[in-house]
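The following block contains the structure, expressed as structure tokens.
Note that one protein chain of the assembly has been removed; the remaining protein chains are unaltered in position.
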Amino acid sequence: MMAHLEAEGIPGGITAGKVAVWWFLASEIMVFGGLITSYIVFRLGGSGWAEASHHLSMTLAATNTLVLLTSSYTIVQAFVAAERGGATALRMYLGLTILGGLIFLGIKAVEYTTEIRAGFTPDAGIFWSFYYTMTGLHALHVLGGIVVNGVVLVTEGRGVKNPHRVELAGLYWHFVDVVWIFLFPLLYLA
Amino acid sequence: MLNWLGWLPENVSTYGADVDAIIALIWYTTVVWFVLTFGAIGLLLVLYRRRAGRRAAYVKGERLREALWVLVPVAVVLIIDLWLDFRGAPVWAKVKLERPPAALSIQVTGKQFNWEVVYPGPDGKFGTADDKLFLDELHVPVNRPVRVVLKSRDVIHSFFLPNFRLKQDMVPGREIEGWFQATKPGRFELPCAELCGFGHSGMKGYLYVHPEGEYHRWVKEQWS
Partner (left out) sequence: MIMATAEHVEHGFWTTYIFSTDHKTIAKQYLAQGLFWTLVGGLLAGAMRWQLAWPDTPIPLMGEIGPEVYNTLVTMHGTIMVFFVAMPILLGAFGNFLIPLMIGARDMVFPRLNMLSVWTFALASLVMLASFLVPGGAASAGWTGYPPLSAKAAYTGVHWGLNLWILGLALEFASFLMGGINYLTTVIALRAPGMTLTRVPLAVWQQLAAATLFLLSVGPLIGGAVMLLLDRTLDTGFYSPDLGGDPLLWQHLFWFFGHPEVYVVLLPALGFVLEVLPVFSRKPIFGYRWIIGATVVAAALSFIVWAHHMFISGMDPRLAMPFSVTTILISVPFAYVVFAMIATLWRGSIRFDVPMLWALGFLTMFIVGGLTGIFNGSAPADLYVSRTYFVVAHFHYTLFSAVVFGGFAGVYYWFPKMFGRMLNGPLGHLHFWLTLIFFNVTFFPMHHIGLAGMVRRIANPLQYDGLVPHQWLNVLATYGALCLLAAQIPFVISILWSWLAGKPAPRNPWNAASLEWAAPSPPPHLNWGPSVPRVYRGAYEYSVPGEREDWLPQDLAPIARP
């Protein structure tokens, strides 16, 4: 874009894309922040939450946490590869990241079905209302992240043009990961 | 007071006068600022309207010395603000936080679109056989602190006694306490002050304040 050449620009050579993604994440943080705060306030006020959360599958959730953490690692590797211009490595690591996302969603689907079979539907009580809303919203974000990574894979996969894009996709993916790091203990452990 | 101007409806509660006093205090302070600001604007517009051959002054108001022209009045505003809070806090506490021992408790439940008024009856306990339900009417003795327990069956309603300067939402799942003490017998309107559906407009009842004797006669009629 010619406009960039004609502007004061950003000190420290931070790109506009990065600034925008940070603003976007700030608003996203407020979305989940609001939900999580509501959840905590309610939980401190009410009773019977722990019992309800015992019906969740710790093992599956723990696996999912592991999966997401690994995928965060792989996308970092993808960025490293991109900066080196190694398209093959980039394809592999981005592919793995996407695979991680898909596994996560798969496991989540298994969880949902078993819980609903057991009669724990969203209207089964306030805990379940929160559980499905927060994890559901998060799952949608994971899906979004998969799409983004997919797009980057297609555009950068054959010959890296701007590694920058991989970095931005990575920022978002880390955010999705961090949200889960909050949800996991709040819903499953506490 | 504002009542002299005939703005607020007649006050017939013990704490109403304090509420009116706060409203009046804010009214006087803000009117002063209204006059000052509008006066200044009007004056400056006339004094400094465009005149042939006169150039505006180059004042940027950045340096502290210039900024003080604005900062000093702002400091005054700050002091007035704190003063208003300082005067307001006790009034709020009197109406919403303090609870004088009540001569009588009444349970009022809002529902689309009525007030369900329950008296505990002679035994003074709710949920017993001698409870009595009235629709849209409260009866209380004059000069006695009355405790109301406010609940809702469906949506949010708001218990509003204009002549008592008392307003309190009724929220499903909560039991909210309020109190008032009438200083004058009469019949006073009790509108619902929170949008609660198509019947919100016109959802109202009446509060009947009786002289001591009359009130006891009413009680006898009801529970005999």
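Each chain gets a letter, A and B, in the order it is written, and its residues are counted from 1.
The rule is simple: contacts are C-beta pairs under 8 Å (C-beta built on N, C-alpha and C of every residue); 3 or more make two chains touch, one makes a residue touch a chain.
These figures come from a predicted structure and were not determined experimentally.
Tell me which of B:R147, B:K184 or B:H200 is the one touching the absent chain.
B:H200
Pick from A:I126, A:L143, A:L171 or A:L186: which residue touches the chain that isn't shown?
From the options A:I126, A:L143, A:L171 or A:L186, the contact with the absent chain belongs to A:I126.
In the complete complex, the non-displayed chain touches which residues of chain A?
2-4, 6-10, 16, 19-20, 23-24, 26-35, 37-38, 42, 46, 48, 121-123, 125-130, 132-133, 137
In the complete complex, which positions of chain B touch the hidden chain?
Against the left-out chain, chain B lists 2, 7-9, 18-19, 22-23, 26-27, 29-30, 33-34, 37-38, 40-41, 44-45, 48-51, 54-62, 66-67, 69-71, 73-74, 77-78, 81-82, 84-85, 88-89, 91-92, 95-97, 112, 154-156, 158, 160, 162, 165-174, 176, 189, 191-202, 204.
One rule holds for everything that comes next: only the chains that are shown with their structure count from here on.
Can you work out the whole-Å distance between the CA centroids of chain A and chain B?
The computed centroid separation for chain A versus chain B comes out at 48 Å.
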